[in-house]
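Apart from one protein chain that is not included, each protein chain of the complex appears where it belongs.
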Amino acid sequence: MEIPVTVRFPTDTSLDPGTAPETVERLGELYSDLDRLDLQPLWTQNKQLLSRAPRPKAVPWMWRRVDMIPLAARCAELITISRGGDRRVLALANPGLDGRPFITSTLWAAIQYLGAHESAPAHRHSPGAIRFVLEGEGTFTTVNGDACDMRAGDLVLTPPWHWHDHKNESDAPMTWFDGLDLPLVNHLDATFFEEYPAEAMQPVRGHNLSEQIYRAPGTVPAVASSGVSVYSPLLVYRFADTEQALRSLARDSGAAMVSLEYVNPLSGASVMPTLGCHASRLAPGQRTVTERQVGSQVFVAFRGSGTTVIDGRSFDWGPGDIFVAPSWAAVDHEASTESYLFRVTDAPVLKALGLSRHTVEGRNQDVLGKFVGHAEAP
Amino acid sequence: MEIPVTVRFPTDTSLDPGTAPETVERLGELYSDLDRLDLQPLWTQNKQLLSRAPRPKAVPWMWRRVDMIPLAARCAELITISRGGDRRVLALANPGLDGRPFITSTLWAAIQYLGAHESAPAHRHSPGAIRFVLEGEGTFTTVNGDACDMRAGDLVLTPPWHWHDHKNESDAPMTWFDGLDLPLVNHLDATFFEEYPAEAMQPVRGHNLSEQIYRAPGTVPAVASSGVSVYSPLLVYRFADTEQALRSLARDSGAAMVSLEYVNPLSGASVMPTLGCHASRLAPGQRTVTERQVGSQVFVAFRGSGTTVIDGRSFDWGPGDIFVAPSWAAVDHEASTESYLFRVTDAPVLKALGLSRHTVEGRNQDVLGKFVGHAEAP
Amino acid sequence: MEIPVTVRFPTDTSLDPGTAPETVERLGELYSDLDRLDLQPLWTQNKQLLSRAPRPKAVPWMWRRVDMIPLAARCAELITISRGGDRRVLALANPGLDGRPFITSTLWAAIQYLGAHESAPAHRHSPGAIRFVLEGEGTFTTVNGDACDMRAGDLVLTPPWHWHDHKNESDAPMTWFDGLDLPLVNHLDATFFEEYPAEAMQPVRGHNLSEQIYRAPGTVPAVASSGVSVYSPLLVYRFADTEQALRSLARDSGAAMVSLEYVNPLSGASVMPTLGCHASRLAPGQRTVTERQVGSQVFVAFRGSGTTVIDGRSFDWGPGDIFVAPSWAAVDHEASTESYLFRVTDAPVLKALGLSRHTVEGRNQDVLGKFVGHAEAP
Partner (left out) sequence: MEIPVTVRFPTDTSLDPGTAPETVERLGELYSDLDRLDLQPLWTQNKQLLSRAPRPKAVPWMWRRVDMIPLAARCAELITISRGGDRRVLALANPGLDGRPFITSTLWAAIQYLGAHESAPAHRHSPGAIRFVLEGEGTFTTVNGDACDMRAGDLVLTPPWHWHDHKNESDAPMTWFDGLDLPLVNHLDATFFEEYPAEAMQPVRGHNLSEQIYRAPGTVPAVASSGVSVYSPLLVYRFADTEQALRSLARDSGAAMVSLEYVNPLSGASVMPTLGCHASRLAPGQRTVTERQVGSQVFVAFRGSGTTVIDGRSFDWGPGDIFVAPSWAAVDHEASTESYLFRVTDAPVLKALGLSRHTVEGRNQDVLGKFVGHAEAP
């Protein structure tokens, strides 16, 4: 008896050696029919689909400033910014993700480089972006007409569907970090994109308008309370303020690491529903606890130096280095000098969807952590 | 036939002149029986209970700095602060409220005066309080161990059930405005009070701790996101910041008045669930629109001078003057010089309970305004 | 030396016997000046204003069916329902409230009586109302055109600013319990009232429309998700359903009392922001724990009989009896037969304003209970 070669047995189907030939034949026909009718058996693949704990394809990885900046400068020499490819951006491509230009399955991370007196034209898109300035000044990002000046350590938001362009008015090149939810928004089939009509750059209404309005901590324009946007109306957060606040927190706590979250001042929520941004200060010589959490974390070393261990792999970092912790990786840090890390995550996504889990190694007995709102077994 | 004098007819019962005597008698017996059994007929009083629009007992009124400060100083000479009556506070008693020491049915407003090197001992209570500093410096309010320095124009919060005391370390007396939700909390039968155990003053952990932690606009401690308090953890808001933010708003808007709300940075909600605090800047020579809103408003003139018309009654104000607009009063303002008003209201209460209404005179045709979430007639 | 008789010393001012005459004179002048300028000293009255725990004026009290129904019938004979006093309502006036027709400082409770073939014309008001049917059938309440049939044990809502009228189409009189937030809304100076234009009764679009749409537990019209009202769109809750659900709860729990809350199916919130409605089933012969909570509770005994102890005062109740527990009163129940209690409270108000406290006697050591979101002493 022969089974036709066109029959596609699922690759992990293991037939009992003593299976009767007619059963093998009937199985072959069954799998063929299923395949023809766009049906797939779960029983041949459920181990892959339902893992005991997350098995991200993304791997722990680091990109060094010393590699990235010279490459970006070489790009600037050879590649102009034009309408067809309107940003000079180098995406950090996680080696685990099969050549896709994403740092994890949900996050985009990149270096953006603007030469002296260069500009990048306006567009808008449904993926949201944050910019964290690595070095330089003299550049601004205009967001719906509000030109946000960018200096080292500042965080600038370009929320979903806001027009934005970048302009370097200085004599020196400028580099910053881009963080986007693009891989997630693409996966959700929710990507929209539009170029700015007519002109390349949008008109500027003024500089740092949102910053001036929200400059008083804990105050918001009275009119804003009627309709709270899911995106922060405050578009720029200054490092000088963040640093002082972190120092105050550190003085009170004495912990190895203290952290601030950047929030929407109208609601206290994350700056966008898809992206969470944090700044941390690490005290030298103290190792943090080892933690796992569901969701992706991209770290940007801004000041200082130290070592981060991610799933047993050690990364020594200094200013401008960027590294990534995939979901559920065990992470701890130890700084050798007073250090400041910026971090962008998809934590708001996991939280909104009820999928957050968190565990501290050695403290929780159960490596699976706990769900928020988790229902225990009967 | 005689009706016994002990029969209590409801005062507004109007009997038809032709009513038969036996009916009058039976009515008399009925009203007596109702009264004896603690029942009251609605039909004799529903006009009072259900008015076409609010008819607050509180009246528009103003208290002048020139009257209040000298009186407070005279009190300081004659009345010491002691455990039995542990604050030197003069309550602004609305003349419409039958001698009760309240400025409206929901709000308490007062002047508090602390002589050079005096202090007021710690206690806590379920009513929440805000302090707006009228003049002076060198005093601090300690709230759960955080000593908040007070300077003219600053807002200091003492949220419900937080230990608080006041200390003047300077050589000059200090005066500030107190706003509380005490009349409302009393009416709700929800008042709790406790004196600080053992010592008169609580220990100070540090000065301006919350201010230092929340100093970076739009940032919050990362740990705070897990449990958001209904009270703002930021305890002091500086006038210098507020003023700059108001000027930025004014430059963008060109309106007669621009306003900021002081909020809980963890949630964007009002500083307490019962009290809303606003700061406004009035441009000179421009009259605001005339508005009515449900709820009480207490205004503190901080800088500048102008005129506010409340239900047709005109009040000329200058620095330190305090005036009140009862619920649903028509209010407009016109400043003669650049002016700053502080305002405390019960608006968060009305909003939380679905009772907010607002109308702009001459713009809305219906003087009754609109409810939020209002269901129209079929 | 004589002090003029016009000087008003605060009633509780106790002068030290050795006070110098000139000080007494200056004090007298001070208090006179304060009074003239509408200022009141806190130090003479803060014990009254800030009590260690709530001291409601309302007292525990009960109104018996056997008293109320015959009186209501007598009213029906003598008092017609007319436009000027358009409801035949007997308010339960708490003896502690100085003759006001309120059952507590926040709640209105009443018996409403409609004779055979009588009707009460349409109006609407910002206070919200609930109706709990004590006995009878054949009457309906029309709410914005939806005629809600009323049977014993049913809860019918007439949310704020919804047109409503009542019509008895049967040959027998009908009695129900009214619960309103009127005392609170009046205190907040937020009362609006309007009579239905032109006709006495509004047109009926259909009977039990909301009930039919929300009849499937856990489902809502898909269009409703866009704009959730703060008032429940489900206007009637049937006792037959409630009873079955309570029995299911009781079977699972074995507790002395199990309770359901009636909620807005669009949000799970209380039926209105100002009123919470509960139904409880008491198992016979079991005494509940003794609890205190901030806020007012009005109980309507629907079926069965038992005893409730409120601040040490014992009330024996049977069907149709109504009793009240003031804020912070200690309450426990013991049913002698399987019993059903309906309860209306202001708990949503206290919760929204952060003023909820709750304590179980003998279990919490601190009689003051705990605030939700309470900040502990340093």
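Which chain is which? They are A, B and C, in the order written, and residues in each are numbered from 1.
Simple rule for what comes next: contacts are C-beta pairs under 8 Å (C-beta built on N, C-alpha and C of every residue); 3 or more make two chains touch, one makes a residue touch a chain.
Since the model is a prediction, treat every value here as computed from it, not as a measurement.
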Q.
For the full complex, can you list every visible chain touched by the one that's not shown?
A. A, C
Q | Identified contact with the non-displayed chain, of C:75, C:209, C:324 or C:341 | A | C:209
**Q.** Contacts of chain A with the absent chain, listed as residue ranges
**A.** 23, 26-27, 30, 33-34, 37-46, 49-56, 58, 61, 63, 67-68, 71, 74-75, 78-79, 84-95, 101, 104-106, 110-111, 124-127, 144-145, 159-163, 182, 184-194, 196-197, 202-203, 205, 229-231, 272-274, 294-296, 326-328, 346, 349-350, 352-355, 357, 368, 371-375, 377-378
Q: Considering the whole complex rather than only what is displayed, give the residues of chain C touching the chain that is not shown.
A: 206, 209, 211-223, 225, 228, 232, 234, 237-238, 241-242, 244-245, 248-249, 252, 258-268, 278-280
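Going forward, only the chains that are shown with their structure count from here on.
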Q. So what shape is it, when you link every pair of chains that touch: line, ring, star, complete or other?
A. line
**Q.** Inter-centroid spacing, chain C versus chain A (mean Cα positions, whole Å)
**A.** 51
Q | Multi-partner residues of chain C (at least 2 other chains) | A | none
